[in-house]
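Excluded from the complex is one protein chain; the other protein chains are retained at their positions.
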Amino acid sequence: MSAQPSSATPPSTLERVRTERRRRRVRRTVTVLVLVVLIAAGFYASLAIGHRVYSAGEIWRVVRGQQVPGASFTVGTLRLPRAVLAVLVGCCFGLGGVTFQTMLRNPLASPDIIGISAGASAAAVVAIVLLGLSGPAVSVIAILAGLAVALAIYLLSYRKGVAGTRLILVGIGVAAMLDSVTSYVLSRAAQWDLQEAMRWLTGSLNGAAWGDVRPVLVALLVGGPLLLAASRDLTVSQLGDDSAAALGVRVQRLRLVVVIAAVGLVAFATAATGPIAFVAFLAGPIAARIVGPGASLLVPSALVGALLVVVSDLVGQWAIGTRFPVGVVTGVLGAPYLIYLVVRTQRSGGSL
Amino acid sequence: MTTDHTLAASGLSAGYGDRSVIEGLDLELVPARITAIIGANACGKSTLLRVLSRLLAPTSGQVLLDGTRIHRLPAKQVARTLGLLPQSPIAPEGITVAELVSRGRHPHQGLVARWSAADDEAVAEALDATGTAALAERPVDELSGGQRQRVWIAMALAQRTDLLLLDEPTTFLDVNHQVEVLDLLTDLNARRGTTIVMVLHDLNLAARYADHLVLMEHGRIHGAGAPGEVFTAEAVRTVFGLENRVIRDPVSGSPMMLPIGRHHGVAED
Partner (left out) sequence: MTASSTLAPLRRGRRTRLLWLLGCLALLAALALASVALGSRQVGLEDILSPLRGMPEGFDQAAVAKRMPRTVLALVGGAGLGISGCIMQGVTRNPLADPGILGVNTGATLAVVIAMAVLGLGNGSGDARTMVWVAIAGAGATAVGVYVIGSLGQGGATPLKLALAGAATSAALGSLVTAVVLPRGDIAESARSWQIGGVGGATWATLHQIWPFLLVGLVLALVTARGLDSLALGDEVAAGLGEHVLATRLLAALGAVLLCGAVTAACGPIGFVGLVVPHACRLLVGVGHRPLMVFSGVVGACLLLASDVLGRLIARPEELDVGIVTALLGAPFFIAIVRRQKVKAL
């Protein structure tokens, strides 16, 4: 059991360390590639499938900007922005979710469970229904509300330090409060439009247009690289604040940057599609299962999020008799997983 | 490998919020030696370690690493010189031993730099030095307490620092594993000249393994020096408020404390 005093490293250990690391990298690369292919397939299916199915040739011509009778409108104006938005918000929710889960070291601490999505959604509803705003103003108000909620939850759960479980429970309470605000404002809207209400309660891609896509794209282009730059620090911060600091991570600064970026992503996506239920919550843990523990989960989670939204939207639109908004599908899919997580929650709270 | 790095504190005060834990403390750590910090609960041992490793900013006074204020140095530069093993580090679920140890290379990596051959070597060497190479592919969750602690020490070794601070590395371990961990640290100090500073609960193990003892009492240093000099019945009585007798450890020759308590009077010698 005692350590072998040896000045020269036996090659076997070095060799094993090296192969093991290469194996992990290959697995990660393959996973990312497979996810990209699957998303591409889902994206293509969302463009092709509908009341009228279009051929690959027709779709290609529409995407290249040529006029194709019928297809130009159906594919170019209706289906294309919807599919693009699905991919983008999926990435945003996936990235935002996994960032929170990694940082707080708890899979339950995703923005859609601790009330940040609910805050952005309530703010968006208030902005649209009560203040009569539209466009970028709504996104701005949503992101401000998201940040305010994040700060409020943090402060409310602060008592000699922040414990993950306390933060989650406080978040659930805040979420309940904000959801009731959303319900109230919606019930006071001019007419009770169930489809529109669904968007703000569970998330929906209905009526997606290029105008919705742009702000989300900008958010992803700004927030994404910011998070990726912090990804190594984030991975190290899984070892606990003290260990991370000992390894040279400035924990407070990391937390600040990362929270702003993640909340920004989630809030912009929510302002566009509403809080698509459970995508932020599911993407990280699913990615962790596929890639294996330890590696940085940011990119895989973003891809899993995108895939979830694209596929769920396809299922909601065409697999069942009625057309359901995407949030209903992810809500039904996500809840069993949440229950599974609850059942296997350990005293330590568990990590991804 | 010898070390020239020095770590010292002068006029150090620190605490949490309004509560002051350490007040006006001066300390100079002996390079290339093993120092153990002992004292009663809540006397400020762990706080001292946290300030020394710049996890906690002092309210006044300063910590000097090689003569420079440690809180002013870049985080990664400090992390290449000084390693810390906190009391309860967190292992992400499912992470393997090799991966966990690899995390110790973080301060040596830049924003874009790829994993290098030197990194692999450092990890391999840390695994070998702690006798955990055989466990490399095992998930950390499945290990025993003693194995897990050796893996964490391996992570700190992979960091390749000349100074290593450990906060109660032997708590929650069975006595055999406690000895195993302390032996490992002694090997490390002997082979690489690593300066080791640790908070220990077990006074007798501290007296046996440390070259240098620091006795703390209410946020101040009661005494510091070689165990034979500072570890006396009188000192233990003051610091712990416990009637005791200190005898010579028949195994190592270091001082050894026997508690007396209310029910066992002084027996015939």
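Letters are used for the chains, namely A and B, taken in the order the chains are written, and counting of residues starts over at 1 for each.
We adopt the following convention: contacts are C-beta pairs under 8 Å (C-beta built on N, C-alpha and C of every residue); 3 or more make two chains touch, one makes a residue touch a chain.
Just so we're clear, the structure is a prediction, and the values are computed from it rather than from any experiment.
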Which displayed chains the hidden chain touches across the whole complex: A
Contact residue for the chain not shown (choose from A:84, A:129 or A:170): A:170
Selected residue (touches chain absent from view) among A:96, A:215 or A:334: A:334
Residue among A:31, A:74, A:202 or A:301 that touches the chain left out of view: A:202
Touch residues of chain A, complete complex, unshown partner: 108, 113, 156-157, 159, 163, 165-166, 168-170, 172-174, 176-177, 179-181, 183-184, 187-188, 192, 194, 198, 201-202, 277-278, 321-322, 324-325, 327-329, 331-332, 334-336, 338-339, 341-347
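One rule holds for everything that comes next: only the chains that are shown with their structure count from here on.
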Between chain A and chain B, centroid-to-centroid distance (C-alpha), Å: 41
Contacting residues of chain B [partner chain A, same complex]: 16, 50, 53-55, 74-80, 82-96, 98-100, 102-104, 106-107, 109, 111, 115, 120-121, 123-125, 127-131, 133, 136-137, 139, 156, 159, 180, 183-184, 187, 191
In the complex, chain A residues that touch chain B: 1-7, 9-10, 12-14, 16-18, 20-21, 24, 105, 160, 229, 232-233, 235-236, 238-240, 242-243, 245-250, 288, 292-294, 348, 350-352
